[in-house]
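I'd like to ask some things about the structure below.
Here the complex is missing one protein chain, while the rest keep their positions.
== chain A ==
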Amino acid sequence: MSSESVGILSSPDRSSSPSLIDQLTQNSCTATQISTDYPGEILQQIRSPGKRQLTIEESIVTTNDSKRICNSNLREQCDSKSTAIITSSPSPTSSNNTDSISFPPSSPLSSEVINWLDIFLAMSNEDRTRATEALIRTCSTNILQLNQIKNQIEPYFQRDFIRDLPRELALHVLKYLPANDVARASRTCRSWYETCNDILLWKRICQRKMIPLKKLRTIFDEAIENEWKRSYACHKHLEYVWQHEQLVPEPVVLRGHEDFVITCLQFDGKRIVSGSDDNTLKIWSVATGKCDQTLIGHNGGVWCSEMTDELIVSGSTDRTIRVWNIGTGVCQHILYGHTSTVRCLALHGDIVVSGSRDATVRVWNIRTGERLHMLSGHTAAVRCVCYNGKYVVSGAYDHTIRVWLPDQEKCVHTLEGHTNRVYSLVFDGKHIVSGSLDCMIRVWDVEQGTCIHQLTGHLSLTSGMQLRGNILVSGNADSTVKIWNIESGKCLHTLAGRNKHASAVTWVQVVLNYVVSSGDDGTVKLWDLNTGDFIRNLVTLDSMGSGGVVWRIKCTDSALVCAAGSRNSTEDTKKHATENIYIVTKLLAQMMTLTLEEFNQCISDLYEQSQQIHDRWQLLKTSKGSYLVYSFVDQDHLKHEFHIVYSESYAVPVLYFNISHLDGSLLSLDDVWQLFTHKKTSKMYETITQQEHSILHRPFFVLHPCHTENVLKQVADQPIKKKFLFWLSIYGQSVGLPLSVHYAID
């Protein structure tokens, strides 16, 4: 009977009042029955009124709002509710108090009420209808009472959709909601939490907003398990930091290249590489703010550079290109061939393409140092070059852009149209976008060799451009930044207005959904990419107005590097800055590969284990830091000593070692290399150099940490301890450090 009446309940066509009261009284009887039969524990899942059987929830129920009744304690409330209604009690709160703990389930109905119920039950359906109508009419004078009745009835008409619908239908509902609504919905109750954390749901949310999956460690790792939700949270946090937060109050200022112009800047999140007219390049560590290496060798100013994980490639006025090892600072190759300044570089895999004042474009292999191809055709200096693995695109002062197939040394298109020097290029494999001194920006099709659009509007030379999909951002010496759609050729936004740059824009970059622009006016500005609105000034140089200039910026999602200086007021703009400052602003705490705390924990643990298995590790604690030492004497009476020390700049452990005769004299470099010649092919071998021990300040051999992060990436999702042991086993093995398997066992 109950299920039928319940089924009828959900039909909008039938008048529900008689059957409702029917059920109500039915259930009140059932309630008393159940409560007497099962005094404490009451059984199973409540399901909303529907085709299913109604049963009572197991746990004692409370809701946040004392006025609410949940479906679950409907039964138990029935008794007191009926009492409330009949006696027209004017205190809704007491009777609606759903704190069942204080409401004994088996509170008896008064005899009057029971009599009344009996009379009601004995009536015909028609009389019941009349009676209910009369009852409600009577109560209608009292709004509180009416509300009570409504509150009583309402739950029957409510359904917990997300919990009760089959999962794919619940998700079908949720997919219409934006992230913030899904997040709030997940806080409702356990079953909603579970469904709202569906990984595909969040994947879709991220994809809609073009948020990539964050694989590396984030600050949300502990809090959020769902990796897409975590990526979303990170993105939101980053956005907030970019838009609102005061940048790290004391931005790290790196001084170097004093008195010389900084000509090029590379930044990978961990290291900054700056090239300068002082003939050097410098590698700076973001973590420490120190200059790790100065690359010396060029005989002329360095005017362009490229960077990979391991190598730096630089082009100079000395007509050469040099390939440097980032870790050691050693110049691995010098590429000869050009007969004038090497002005621009493009890197793709192992191939570098160079453009020169000698009007040629050359192609080289940076691993082998081989000279591969020479592309001749331009009739004036080549100023900019791009390479995507298939096409080389070069722009020159001869007003043209040439498209080459390097392997055939063939020029497939000469793109004419500009009426002055070409200064900048971007290439996405399909579209070529060129900026020229003629103030125009042109969009070309690389296959057809035709000009698709001319983007007019700028009043001067475009200094920098960036392409994201079909959106082009251009920074111009006319002090504005423009956002274009290269499909339509239309200018979508001009970033100017009250907060515009006061003078030439020197560089632009697109980060997240922002445009970051730097200017001659000494500011770095943040704009909204989609609306073109100014958001705020990220950097304002103190020397602004008196010549402070931001030459160049490079951003990652969470950090900003600026190369800045001051122009003195001479006419000759080639004469340079009096001071060159880097400002590194770390916007978000970067997740280091291993923090100092984690390192200390690892070496402690290792030491502990070593004690247990009677191994020889020693733990030394000094004011400069703690480190581990292991030593043994081999069959040739050579003493091997290994130290594990923490590297601040790479945020990883480093393995130092020395091999000495028993009289204390160290083996020479050659001798050490002899010992390891059999390992020559291993990558690790390449990284053996001699360096000063960071704590003991005497020379040791070291396996340079430049590769460590990559090595650790292989075990990125392992716990810290495992990562450490993994590192130790690989590095230790290369240099003869014995490591017992016992360490791997927990």
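What we mean here is this: a residue touches a chain if its C-beta (ideal position, glycine included) is under 8 Å from a C-beta of that chain, and two chains touch if they have at least 3 such contacts; residues count from 1.
Convention: contacts and distances are computed from a predicted model.
Peer 1: Just to verify: the chain that's not displayed, which of "RNA polymerase I and III subunit D", "S-phase kinase-associated protein 1", "Palmitoyltransferase" or "Trafficking protein particle complex subunit 2-like protein" does UniProt list as its protein name?
Peer 2: "S-phase kinase-associated protein 1"
Peer 1: Determine which one of A:158, A:419 or A:668 touches the chain that has been left out.
Peer 2: The single option touching the absent chain is A:158.
Peer 1: Specify the residue from the set A:179, A:422 or A:654 that touches the hidden chain.
Peer 2: A:179
Peer 1: Using the touch definition up top, pick the residue from A:188, A:299, A:368 or A:611 that touches the left-out chain.
Peer 2: A:188
Peer 1: Pick out which of A:115, A:138 or A:207 touches the chain that's been left out of the picture.
Peer 2: Considering the complete complex, A:207 is the one touching the chain left out.
Peer 1: Could I get the residues of chain A that touch the absent chain, sorted low to high?
Peer 2: Residues of chain A in touch with the missing chain: 7, 9-14, 48-50, 57, 59, 61, 63-65, 68, 70-72, 154-166, 169, 172-190, 192-193, 204, 207-208, 220, 223-224, 229, 232-234, 236-237, 240.
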